[in-house]
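My structure is below; once you've seen it, I'll send some questions.
One protein chain omitted, others in place.
This part shows subunit A:
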Amino acid sequence: MYHNEMKIEFPSKSQNEAFARVVVAAFASQLDPTIEELSDVKTAVSEAVTNAIIHGYENSSGTVTIKCSIDGNKLTVEVIDFGKGIEDVELARQPLYTSRPELERSGMGFTVMETFMDTLEVESQIGKGTRVIMTKSFKSV
């Protein structure tokens, strides 16, 4: 089975949200995705990286790591931060839930990731950080 992988690290600056989603989309493009599939991946990555910056590091400086792999026609994307962690992952995943209502956030981040990717796993430890693992299989290969 075909295998490929990549890893990037960048500081938790909001300017890097666009950088991160474009890099992952470029890596995924070797699977000949449709425009819709590619835009799903970009949106999901943007949500995960935004969460790491706003909630993981609460806008202080830290490092966001993205690991991507391709196995056959399946893309796996891991977005990792070493920030404060999520107290209640179940609650955080609820649509419309936001821990920071004062920021005018919609609370739809995890719902978007869940809807636009095939699978979503969230591993988090208080004080250690959060790892979001998403997969998506591409139809066109």
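One rule holds for everything that comes next: a residue touches a chain if its C-beta (ideal position, glycine included) is under 8 Å from a C-beta of that chain, and two chains touch if they have at least 3 such contacts; residues count from 1.
By definition in this document, contacts and distances are computed from a predicted model.
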**Item:** Undisplayed chain, where the name is taken from the UniProt record, one of "Galactose/methyl galactoside import ATP-binding protein MglA", "Anti-sigma F factor antagonist", "Sarcosine oxidase subunit alpha family protein" or "FAD-dependent oxidoreductase"
**Value:** "Anti-sigma F factor antagonist"
**Residues of subunit A (touch criterion as defined above) contacting the omitted chain** = 14-15, 17-18, 21, 36, 39-40, 42-43, 46-47, 50, 53-54, 103-106, 108-109, 111-112, 115-116
